[in-house]
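Here the complex is missing one protein chain, while the rest keep their positions.
We call the chains A, B and C, going by the order they appear; numbering starts again at 1 in every chain.
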Amino acid sequence: MLNLDFHASGRHFLQIPGPSPVPDRILRAMSLPTIDHRGPEFGALGRELLSKVRQVFKTEGPVVIYPASGTGAWEAALTNTLSPGDQVLMYETGHFATLWQKMARRLGLEPEFLSLPGDEGWRLGVQAEMIEARLKEDREHAIKAVCVVHNETSTGVTSDIAAVRRAIDAAGHPALLMVDTISGLASADYRHDEWGVDVTISGSQKGLMLPPGISFNAVSDKALSASRQAKLPKSFWAWDEIVEANKTGYWPYTPNTNLLYGLNEALDMLLGEGLDHVFARHQRWAAGVRTAVEAWGLEIQCRDPKVYSPVLTGVIMPEGVDADEVRRLIYERFDLSLGMGLGKAKGRMFRIGHLGDCNDLTLIATLGGCEAGMKLTGVPLKGSGVLAALEYFANHPLDTDR
Amino acid sequence: MLNLDFHASGRHFLQIPGPSPVPDRILRAMSLPTIDHRGPEFGALGRELLSKVRQVFKTEGPVVIYPASGTGAWEAALTNTLSPGDQVLMYETGHFATLWQKMARRLGLEPEFLSLPGDEGWRLGVQAEMIEARLKEDREHAIKAVCVVHNETSTGVTSDIAAVRRAIDAAGHPALLMVDTISGLASADYRHDEWGVDVTISGSQKGLMLPPGISFNAVSDKALSASRQAKLPKSFWAWDEIVEANKTGYWPYTPNTNLLYGLNEALDMLLGEGLDHVFARHQRWAAGVRTAVEAWGLEIQCRDPKVYSPVLTGVIMPEGVDADEVRRLIYERFDLSLGMGLGKAKGRMFRIGHLGDCNDLTLIATLGGCEAGMKLTGVPLKGSGVLAALEYFANHPLDTDR
Amino acid sequence: MLNLDFHASGRHFLQIPGPSPVPDRILRAMSLPTIDHRGPEFGALGRELLSKVRQVFKTEGPVVIYPASGTGAWEAALTNTLSPGDQVLMYETGHFATLWQKMARRLGLEPEFLSLPGDEGWRLGVQAEMIEARLKEDREHAIKAVCVVHNETSTGVTSDIAAVRRAIDAAGHPALLMVDTISGLASADYRHDEWGVDVTISGSQKGLMLPPGISFNAVSDKALSASRQAKLPKSFWAWDEIVEANKTGYWPYTPNTNLLYGLNEALDMLLGEGLDHVFARHQRWAAGVRTAVEAWGLEIQCRDPKVYSPVLTGVIMPEGVDADEVRRLIYERFDLSLGMGLGKAKGRMFRIGHLGDCNDLTLIATLGGCEAGMKLTGVPLKGSGVLAALEYFANHPLDTDR
Partner (left out) sequence: MLNLDFHASGRHFLQIPGPSPVPDRILRAMSLPTIDHRGPEFGALGRELLSKVRQVFKTEGPVVIYPASGTGAWEAALTNTLSPGDQVLMYETGHFATLWQKMARRLGLEPEFLSLPGDEGWRLGVQAEMIEARLKEDREHAIKAVCVVHNETSTGVTSDIAAVRRAIDAAGHPALLMVDTISGLASADYRHDEWGVDVTISGSQKGLMLPPGISFNAVSDKALSASRQAKLPKSFWAWDEIVEANKTGYWPYTPNTNLLYGLNEALDMLLGEGLDHVFARHQRWAAGVRTAVEAWGLEIQCRDPKVYSPVLTGVIMPEGVDADEVRRLIYERFDLSLGMGLGKAKGRMFRIGHLGDCNDLTLIATLGGCEAGMKLTGVPLKGSGVLAALEYFANHPLDTDR
């Protein structure tokens, strides 16, 4: 039988930037018996879910739910709206933006990848003026879509999506705006309709606090129109049949019922708490964690305080330190999982997730594990991050605390 | 909060041909905390899973596990091996074969759909000689793949895949053999390697007794070779990166961890019992259910006893009876879900699933609900199916009963 | 690790008259993390529970909840109200009445056990006139308490408690009235206040649909007064400290928190459905099961139709049949647990529980298993009970069906 108790005692601290720790309520909901996906209860559940999920995306349009993980929703956004050889303008914020760009190329699109020199792009948000400039050059409107990542999970930078919208508008360009907020949704403020996003991509295993296995496309009218002309082959990801079937609360093929139970529970928890309260919680946790990193005298991956991520914080190791060795020791000695450095940042940083089923003391434990692990591996620290964060949390109660 | 207790009391009888009733052990396993999909425990779990799952497909080659439902695995089989405009030979066994053929067309392939006249094809297994004849005609080998459904969930017919293999070989044709055993695997005998199948497609929510959300491609060397030339765009479904990452027990993108917990538990249950015992159980249940249908004096959808499905039985309603009305009443009065007639069979039949977490008395309850429901809606019955099945089960103990 | 999957497949049919099948909602609630029994959430939960549980007993007085199984609540009723050597009038309705009487003797009381000749008492309800006659004889009021069982689990007889109350009143006798409704509460109509009961004893594992481990004393003012004089030693069972602590929602010693979670869920389910609907459900099931027994041509243990139990039905085997052999075969072949004959009825009957998480088809399955098992062991049957019950359920929908 499955035995996940790899350690002699105690609950593992899962502080990677997703999959995030899943609340017990959601795990229990997911373990209820599977029902007939064509029966009347399912339709009722489907209609309720689809209505609630739109509130989280802040859209009145359709939100397509896939029984697949987030990478699939990237593919869905591209294949539904684009045709082979189409040009897309993408922006390098980090590892996940890079992966998405590779996917676009693999699918037969022509991505152009706006990047800052060196690793600068990985430490700042999307530079909207670069997008505006490039779109203005594109007088024939060969560029069909602008693709950006909202919360870049590999770096801890949360870009200003409204600014990207304004850039496109300022260029008077008809390109679709596609935004990946897989790790931003339900942790960081996000507004599909207000920000004029055409396709929002998200997933279940971050701010929604579910296990992986569900992903989303929120879709504007403009994107729906584009999907009627787009020529990339698509079937599983095709919006048309799903949006049609969703009208009665069903799906054209078998949905993943038990994860939808969990999604329903998650939506009740988030909407019951209030999204503003949820966002404030994450901002406060992020501030506390950054206070710790500053106390250690270490550098944060994100260099622009305006775009610090409320979801995760990237901590850069001093020259000569192998971040993965630090992580490995912390994992083995303290039963704590941290996010590794990805792509260009491999071995140079670790990432602390502050999302999911979490509270102040979870983060104190996490920072404690980091601090002890860095000391044991000889990372020079200026001061105690745990104490700094503890003081921060003590002195900054959440205004709307309940 | 989620409330699935739509009825005043009692456990719902989910006797559709999948999603099948999920055993408690699996539901409990699925509700354990999500772990880091890049951590060492995950790798150990992945390696163990990939080894055990191959035993169920009876293959020594790779089995690709997707964090997506079964329809996706159909798409994966096609996009990994084929190029736009490729001809594929498909065979109409029923609704799901038809849907797969539609998908092939939608993806830009040229499916040719072998069919028997009228609804004959829906009542018999794949006619291997028709495939052989057609392949012999194809002297230039324009046909790149032969696609058949092993256990057609819409009809209750389990085709002879070895015969299809022999037909291809007799024609000396190099086409790939792709087989959908989404609802056959782990309930009906299936042998990927021995039968020379190139791609086997399956899913989690039938014989594997899991909720939907996981699907599979078992892949032959020949299929892997084909995938290196195939030109349909693919990224999420692409085998190459998954097979590579699987070598160490990981996935290139986030797998759906909690369903994998359930899969691990399911594999332990099935392999612990022994696949031969599992198959014998299903054959015996199917025989009991058919005994009931005969006692009622009703017709079984499958007309060839050699290919009766061990997984489900389609029951044809007499002329003038709306099968969906019968199902609806049974559902409302007896808390029992039956499968509806799909496609050409809509309104003309219902389907009884005999798979998943099931035993003799579950089926007696099911047949009782069917019998009472048919009486209440005025379906003329020759005799009592419940009693016939009860006698069958009583007099035919499972030889290897434990 | 614990493995309860003793059979190759399928859910066990637990149709003993308790512990009853526990609904999934309750099992999930019970598996939530244990909380501090002295913290504020616990107090809130305690107050809510204590208020809701009174509605099920139909009392406005205190209901004492013990972290102990039902047998303990028998002891609690006696030790709280009585003194060594006290006379108590008990009535032999069956095995559990007999065990309670033995307990009284073991605790140093002087039980007088009213019985009908032979096994007559085990087939009829409490004969209130016998109690009245005996109390009238007791001019000095030496008898301190009258103890009867409401729903005798060993026989399937549900006595008329209001009649016992009238008998005591008619005798003008001050004895306390103590009633065991361990297996009656929340399945059969019960009214602590209206019927003038002084101590009602109940437990969690029957109509409340919980696992065993919680038991109850509902207590009248008169019983509370008696407890202040009673001299049997008591500490764990003592009402005084519990009733006092309960005022704020707490207990004087550690309560069994997780079972209380389950109790809370059960109370929500029962009160949400409405007790009258709950009672009607059980009456209808009992009628269906009796129809089956009549069709078999077998005798029901309860001989007085006015007191047939809605909770269970005792089925008498013909002379020469070992009921336990029949039960054993049914268990092994059909994964169905039935209640054994207890005490005087050992080997002569089996008992079918129709309570807990149950519905029509659960009972059809149960009766199917009984019928097949009796045939296989050679019990002569007049006709088919399954068919009779199926017809009964089909033709007698629950008026208030939802």
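Just so we're on the same page, contacts are C-beta pairs under 8 Å (C-beta built on N, C-alpha and C of every residue); 3 or more make two chains touch, one makes a residue touch a chain.
Here the structure is a predicted model, which means the values were calculated and not measured.
Trainee: For the chain left off this view, which of A:Ala218, A:Ile364 or A:Val379 is in contact with it?
Mentor: Residue touching the absent chain, from the options given: A:Ile364.
Trainee: One chain isn't shown here. Among C:Ser9, C:Asn217, C:Asn256 or C:Asn359, which residue touches it?
Mentor: C:Asn256
Trainee: Specify the residue from the set C:Arg11, C:His150, C:His173 or C:His354 that touches the hidden chain.
Mentor: C:Arg11
Trainee: With the missing chain put back, which residues of chain C would touch it? List them for me.
Mentor: 1-2, 4, 6, 11-12, 14, 16, 18-22, 25, 27-41, 45, 66-72, 74-75, 79, 84, 103, 106-108, 203, 205, 211-213, 232-236, 238, 253-259, 261, 264-265, 268, 331, 337, 340
Trainee: Using the touch rule from the top, list residues of chain A that touch the missing partner.
Mentor: Touch set of chain A with respect to the missing chain: 3-5, 7-11, 13, 21, 23-25, 269, 273, 277-278, 281, 333-336, 357-362, 364-366, 368-369, 371-372, 375-376, 384, 386-387, 390-391, 393-394, 397, 401-402.
Trainee: In terms of residues, what is the contact footprint of the unshown chain on chain B?
Mentor: 1, 3, 24, 28, 31-33
Rule of thumb we're sticking to: only the chains that are shown with their structure count from here on.
Trainee: Among the chains here, which has the CA centroid at the largest distance from chain B's centroid?
Mentor: Chain centre farthest from chain B's centre: C.
Trainee: Between chain A and chain C, what distance separates the C-alpha centroids? Give it in angstrom.
Mentor: 54
Trainee: Using the average of all C-alpha atoms in each chain as its centre, how far is it in Å between chain A and chain B?
Mentor: 34
Trainee: Just give me the whole-number Å value for how far the CA centre of chain B lies from that of chain C.
Mentor: Using C-alpha averages as centres, the distance is 45 Å.
Trainee: Pull out every residue in chain B that's touching 2 or more other chains.
Mentor: Correct list: 4, 11, 21, 25.
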